[in-house]
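Every protein chain but one is kept in place in this view of the complex.
Let's look at chain A:
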Amino acid sequence: MIINHPLLGPRDRQEFTYLGDACLIDRPDWQAGNAMDQFYEYVYLRDDPAGEHRELWYHEHGDRSWLVVTRNTVTHEITNVELASDVARKQGRSK
């Protein structure tokens, strides 16, 4: 599997480690009234599709950036790669 890094170009999958569903970017507010429920869902409930899946990969043996990779879990075809920091900024986060 080759991941097309937005800054470094095509890199082998073995340079990366995998974290999981890209929803892990959106950490809930710990001060919210229902923080317990939100954290339960954040930590334990993730999408598990047979098809397109947005997920977090870490370029551990490279530039150590976090990526959001859109990959098909049946064919392993990768259709989109973004820097996780760009994804977070687009959602209005400051860093």
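Methods note: contacts are C-beta pairs under 8 Å (C-beta built on N, C-alpha and C of every residue); 3 or more make two chains touch, one makes a residue touch a chain; residues count from 1.
The criterion applied here is as follows: contacts and distances are computed from a predicted model.
Asker: Since a chain is absent, check the UniProt entry for it and pick the matching name: "Carbohydrate ABC transporter membrane protein 1, CUT1 family", "Sarcosine oxidase subunit beta", "Indolepyruvate oxidoreductase subunit B" or "NitT/TauT family transport system ATP-binding protein".
Answerer: Matching the unshown chain against "Carbohydrate ABC transporter membrane protein 1, CUT1 family", "Sarcosine oxidase subunit beta", "Indolepyruvate oxidoreductase subunit B" or "NitT/TauT family transport system ATP-binding protein" yields "Sarcosine oxidase subunit beta".
Asker: Just name the one of A:Q14, A:Q31 or A:T79 that touches the chain not displayed here.
Answerer: Checking each option in A:Q14, A:Q31 or A:T79, the one touching the absent chain turns out to be A:Q14.
Asker: Among A:L7, A:A32 or A:L45, which residue is in touch with the absent chain?
Answerer: Going through A:L7, A:A32 or A:L45 one by one, A:L45 is the residue touching the chain not shown.
Asker: By the contact definition given up top, give the residues of chain A that touch the hidden chain.
Answerer: Residue positions of chain A that touch the missing chain: 1, 13-14, 17-21, 40, 43-46, 48-51, 53, 55, 71, 73-76.
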